[in-house]
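See structure below.
As you look at this complex, bear in mind that one protein chain is not there, while each of the others sits in place.
Naming follows writing order (A and B), and every chain is counted from residue 1.
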Amino acid sequence: MEFETVIGLEIHVELSTDSKMFCSCSAGFGGEPNTKTCPVCLGHPGSLPVPNRRAVNDTILLALALNCDITGCSIFHRKNYFYPDMPKNFQISQYDIPISSGGTLEIDMGEYTRTVGITRVHLEEDTGKSVHVGESGRIHGAEYSLEDFNRAGIPLAEIVSEPDLRTPDEARKFMQLLHSTIRYLEISDCKMEEGSLRCDANISVAVDGSMGTKVEIKNMNSFRAMHRALTYEEQRQRRTIRDGGEVVQETRHWDDARGTTSPLRSKEEAFDYRYFPEPDLVPLEPDEAWVRELREGLPELPGDRVRRFVSEYGLSREIAETLTGERALADYFEDAAGKGQDPVAVAKWIAGDLGALLNDAAVTIQSCPVGTGGLSELVELIDGGVISGKMAKDVLKEAFETGNSPRLIVEEKGLTQIADESELDTLVDEVIEENPGAADDMRDGKEQALKFLMGQVMKKTRGKANPKAASDIIRKRLT
Amino acid sequence: MAISMEEVEHVAKLARLALSGEEKEAMRCQLSDVLEHAHRVSEVDTEGVLPTSHVVPLVNVFREDVVRPSITPFEATGNASWAEEGAFRVPRIL
Partner (left out) sequence: MDIINLDALAIAESIREGEISAVDATTAFLERIREVEAIVNAYINVSYEEAARRAEMIDAMLAEGRDPGPLAGVPIAVKDLLSTRGFTTTCGSRMLENFVPVYDATVVGRVGEAGMVMLGKANMDEFAMGSSTETSYFGPTRNPWNPDTVPGGSSGGSAAAVSAGEAPWALGSDTGGSIRQPAAMCGIVGMKPTYGLVSRYGLVAFASSLDQVGPMARNVGDCAALLGVIAGHDPMDSTSIPAEKVDYQGRLDGEVRGLKVGVVKEISSRGIDEGVLERFRAAVSKLEGLGMEVGEISLPSFEYALSAYYVIAPAEASSNLARFDGVRYGFRASAEGEDIWEMYDRTRSIGFGSEVKRRIILGTYVLSAGYYDAYYGQARKVRTLIVKEFERAFRTYDVLVSPTTPSVAFRLGEKVDDPLTMYLSDMCTIPVNLAGIPAISLPCGLSEGMPVGFQLMGPALGEATVLNVAYALESELGFDQRPPIGRS
């Protein structure tokens, strides 16, 4: 039996508008229950929706970034079903005429690339939140639930991919690229832990080329959880098929603690959303000028930027991906690299030590105490042999802590490396004289001795000797 | 266009209405009449006719993204038959 995994994703992104999709309540996260509500988002009788222009604008922007076609005239539909987190017991969404469709997103897997189809990007409203009260704290076994509608009505962009993904790795890569793309557009903060980025997956396993049964996976709250859930589900389905069983078409819930999926039991068996055009809203007809302006204003997106960083700066794909994950980080790199030093070295320092310092201090690149000038200076000091790479680590740490420039730190602490050959000659002579045994070993070709002699040179200079220059001199003298 | 008892029951479930046996039967008879009349729309030749959803010639009606004060917590839950800690309390879902 030959298996092929087929994965399609459905992603919901809460747009970071100031106000909600159809009313003027704050769209901010959290707050005391029901303090960000009004007659519209509580579904009070007689209230009516009026769409938020920015939410429409940002959805078009997202659609353009995913190479979608913008629909000339799209409409909102009502999706009808009862659930306590839905104030009107219908959700205003889009159905057969979404705001955009037919896009692509290309992911680079290293050995190969894959172009993933984007079926559609549409706009809808978010639901409220239920808190389940009972011993379990979950919906199963809860005694009752408490409904909070602060989230109800926050604009939600829904992105549906074609079933073009073939492995959990591809799915994760797709989500990471989508995440950074949305962050580049500055239309959502995309926090999976706060639910502003949510992902459901459809996964099936085709056997010898014939289509498998689709299973929907919910509750994957991080990239890692998604990868684990899809890997688990892929194995579960293969095992089921191998054992002669049949995969059931169902919705399954990912349990992150147990590392398993299980069927999501719902008492609601009758599903028929009875979509029909929302009569309280008029069509969306974004004119060409609006779309053109948004298209022209699109920033360079992460996928393109990775490719350019590789070709223009000679970076490896891995480091280019790290640097382009956040728009501000990539901007920082380009600014630093533009100051005349080796871009590969600059990239290595940003992705390596600086990244770790930022991470440990929970500081964003925007408020990084080491400016791009400072970073460039650091690389210049290393390349010029003024300080060693090891010293540079300490200099960067100090620059990060004090905000002082690397050059100033080096000067103040007298850290300047000894690279002057005549000075080093004298030092090496002294060391050879003081350690005749080791010098003999070296002459006999024992490489071990070099390390010892270098250590003595460093000891004498308190680490300030340029290691390459010093070892060159030792070799010259003793071989 | 007779509507069956099963259809009445299915639709009542979608609409979240619990009907008594008597109500269901009355509903079935009356709806069959009304549906028969309603089904006359299918007699009309609508080849090439686009459906009307709106009679107003408006498109692109928006509000600007501006936050205005919400209602008070008291107003939000004041009409609820059961509120708890500012939230609406509902019976168990599963």
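As a working rule, a residue touches a chain if its C-beta (ideal position, glycine included) is under 8 Å from a C-beta of that chain, and two chains touch if they have at least 3 such contacts.
What you see is a predicted model; the values in this text were computed from it and never measured.
Q: Quick one: say which of A:D58, A:E124 or A:E147 touches the chain that got left out.
A: Answer from the full complex: A:E147 touches the omitted chain.
Q: Contacts of subunit A with the missing chain: which residues?
A: Looking at subunit A, the ones touching the missing chain are residues 39, 42-51, 78, 80, 82, 84, 87-90, 145, 147, 267-268, 272, 274, 276, 279-282.
Q: I need the residue numbers on subunit B that touch the omitted chain, in ascending order.
A: Residues 3, 7-8, 10-12, 14-19, 23, 26-27, 30-31, 33-35, 37-44, 46, 49-56, 58, 61, 63, 71, 75, 77-82, 88, 90-94 of subunit B touch the chain that is not shown.
Basically, only the chains that are shown with their structure count from here on.
Q: Using mean CA coordinates as chain centres, what's the subunit A-subunit B distance in Å?
A: Those two chain centres are 41 Å apart.
Q: If you look only at subunit B, which of its residues touch subunit A in the complex?
A: 10, 13-14, 16, 53-54, 56, 58-68, 70-71, 73, 76-77, 84-94
Q: Quick one: in the complex, what on subunit A touches subunit B?
A: 17-19, 24-27, 32-39, 42, 50-56, 73, 75, 82, 84, 130-132, 134, 139-149, 265-267, 270, 272, 274, 277, 279, 281-286
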